[in-house]
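Quick one: this structure, given as structure tokens, is what I'll be asking you about.
Only one protein chain is missing from this complex, and each of the others stays in its spot.
Chains here go by letter, A and B, matching the order in which they are written, and residues are numbered from 1 within each.
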Amino acid sequence: MMRIGVFVCHCGLNIAGVVDVDKLTDEMKMYPGVSYATDYIYMCSDPGQKMLRQVIKEKNLEGVVVAACSPTMHELTFRNTVAQAGLNPYLCEIANIREQCSWVHKDREAATEKAARNTKTIVEKLKLNHPLTPLVLPLTKKALVIGGGIAGIQASLDIADSGYEVLLLERNQSIGGHMAQLSETFPTLDCPQCIETPKMVQASQHPKIKILAYSELEDASGYLGNFKVRIRRKASFVDPDKCTGCGQCIEKCPVKVPSEFHALLGQRKAIYTLFPQAVPNKPVIDRENCLYFTKARCRACVKSCSVGAIAFDQKESFMEENVGAIIIATGYDLMDKARIGEYGYGQYEDVIDGLQIERLLAPTGPTQGEVRRPSDGKVPKEVVFVQCAGSRDPEHHYPYCSKVCCMYTIKQAMLYKHAVPDGQAYVFYMDTRCNGKGYEEFLQRGIEEDSVLYLRGRVSRIFKDGDALKVWGADTLTGRKIEISADMVVLATAMVSSKGAKELAEKLRLATDEYGFFSEAHPKLRPVESLTAGYFLAGASQAPKDIPEAVTQASAAASKVVALFSKDHLYHEPIAPTVDEEICRGCGQCVETCVYEAIELDPRRRIARVNEVICEGCGACSVACPSGAVQQRNFTKRQIVEMVEVAAGT
Amino acid sequence: MAKRGNRKTSQEGKLNIYLSIFEIGELQEENGVGSPPFERGGPVRALKRGNSLMRIIIQTRDVRGPFLAKVGELSGQNIYACYQCGKCAAGCPSISEMDILPSQIPRLVQLGQEEEVLRSKTIWLCASCFACETRCPKGVDLAKIMEALRVMVLRKNVDQVSPLEIPRSILGELPQIALVSGFRKFTS
Partner (left out) sequence: MKISYFPGCTLKTTARNFEDSALASLKVLGVDLVELSRWNCCGTVYSLATDDLMHHLAPVRDLIRVKEEGASRVVTLCSMCYNTLKQANELVKADSEKLDKINQFMYREEVDYDGSVEVTHLIEILRDEVGWEALKKKVTRPLEGIRLAPYYGCLLVRPRTVALDDAEQPHLLEELLEALGAEVIDYPYKTECCGSYHTITNVGLVMERTYTILTSAFQHGAEAVVVSCPLCDFNLDSRQKNVQDKFSGFERIPVFYFTQLLSVALGLDVETCHFDLNFVDPRPLLEDRIPVSGKSP
């Protein structure tokens, strides 16, 4: 007979305020099978745990039940404590008399009786428990970072600097992400290429980082510490080993198409690099627009290449890698302005979005930093900025705030005024959300020094009237409708999750919210881990954020990975089921039931076999099993029945 | 103010109620919501509890009072959902002659300023065109709120237009649809 000790926690007044803890303790003392029972005000505290260890030794306890808060809070705490006292941790169980009792009932007598029953059921379970040992798993100390924007780059550098290998996967031909498209960054007005390129180069030169540009994740399988990934290397039709980056091919190419990097405001060739400081700086051929691929003509690039680096017959290839952790740093995109009907459904050329104005203001942009409007190249003198275009709009678009638009709008307005000193910038806003370090000061500087006029009200309509763009907004502070004839309008469109993020999430079976942003394990306390073990989140892939936050989160995610890699082994909970081979008939019900694909039929013997590493211990298979061959460790059918009998009071 | 022919309250009677409201103050609460006739667009003489046009004192009974509850009930809208972004005002076709911005109407209701709202020209200039409702990012149907406020005045037997006062010549040229819809909106 196991010598069982019961410890009733008061949890201050959380439990003791409703449950009569003295009565409960006395009752448990008398319960058959219980050798010792006591109570204490805060079991989870240091003295509480010290007392627990002491009592185990003094009373020679072989099993412990702590009647306290939910096991999700402190099961691990108490199991560690009993382990320190020499007891197998799986012989320590928690009876929930808080969330399931004192927090949901008011009647003292009834609650005490229920608490007693709760505790007794756990005592019954414990009586039939076996001591268990966690599984020891191997661990691949190599990380995969999906996304080569500033967050992905930062995370890669931090992991690599800690001594572990990193694969940095980027679907574009160069790392850098959206940050490379910006003109200047707030609040310092730094040149983003100047501050980002050192990190990009560092990443490319780092011995522990392998950049896989122009590549995508094809498939991933496995689990924490042991992932197997399949990566597709897209065909660039340029041999990266031969190419010297001289740029002659780009100069000679006759084809011009709208440039994605210039947010469709400028052009690029069919063979192109993304931007001058691209890493890697090897061009790729866009086969949909290349004359050779579409019409079997031209080949100007071949003729101009002195090292014969053009390779039209290059094929895409696949590679397989083992990694131990994966960081999702896929970034963001801006909502398509063509979705907003009252602003013209995207048909007005001079109504542009946040990334487009960045390209117009950028020195290496399509207009070399001169602010010229897309339709006719005129320098706009009246520019209207519209905040919250698609954000904070639960009725039609997105209910959330995109966080960065208030800051980038004032920055864009300031840069516009610096470029066009006799122009006027108007900003229609609802709030000015400038809560970072130096942000509020930046806003006031813009308003005071550059005379940006802030009008508090949302814009109802933008339409073309002859040559001008009419903007109908409001100024709720003076109580007026405001009409402006603008030369150009900039919409601060909502930040949405990156194109393809939802498909990636489905592929990896990662949780996202309804907007496609990857879900964190806990919004307050676990912001860089996903709900699936082994996957970590960094940057705007998790939620709209600015560059300092993305960098912070990236370093945080990296630290989680490094913490993981610092262990020698991984441990897995041993509460997987066992299969009684004498009873199992190979019906396969358990296999069909398991959502983790952790149980399968041995093809030769037709007996179920559990993959304990993948198994999450949910117990669904043991419920499905008609013969009772599958039984979960420490949650056997007999244990459940005993618990039910006590709970039902029979 | 439209004459009301054979309606019950006499001119004098009206005046008495008017005076008693503004001098005594408590009567407004006793009478409940949608108090006596206000001169449309006239100077606001809200002397309740020492208020003036630019300075108001608010308490729980103003901001959680029967007026707000009534407006919410009649319009079926959550008045608190409005965050005064002004988009409705920015697109309102009747705005030129209004005294209060359409977006300020729910705001004043939130602040319990019953008199100012029910006296405004704004609620009567609304053409029920639904442009506001279509574009509101919070899904607040301002057209319904405007109707609720109009109805609160109309149901106190204060019509805003009287058929008897429209000259025959004009009656002759107006299509029926104008009269039907006009009387629907401006009379009870």
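Basically, a contact is a pair of C-beta atoms (placed from the backbone, for glycine too) under 8 Å apart; a residue touches a chain by one contact, two chains touch by 3 or more.
All of these numbers come straight from a predicted model, not from anything done at the bench.
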Among B:68, B:125, B:140 or B:153, residue touching the chain not depicted: B:125
From A:3, A:105 or A:464, residue that would touch the chain that is not displayed: A:464
Missing-chain contacts mapped onto chain A: 341-342, 345, 463-466, 470
Positions on chain B where the hidden chain makes contact: 73-76, 93-94, 96-97, 125, 127-131, 133-134, 141, 143-144, 147-148, 151, 160-161, 166, 170, 173-182, 184-186
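One rule holds in what follows: only the chains that are shown with their structure count from here on.
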Chain A and chain B, separation of their C-alpha mean positions in angstrom: 50
Complex contacts: residues of chain A adjacent to chain B: 342, 388, 392-397, 430, 456-461, 472-476, 479-482
Complex contacts: residues of chain B adjacent to chain A: 83-92, 95, 100-101, 103-104, 131, 135-139
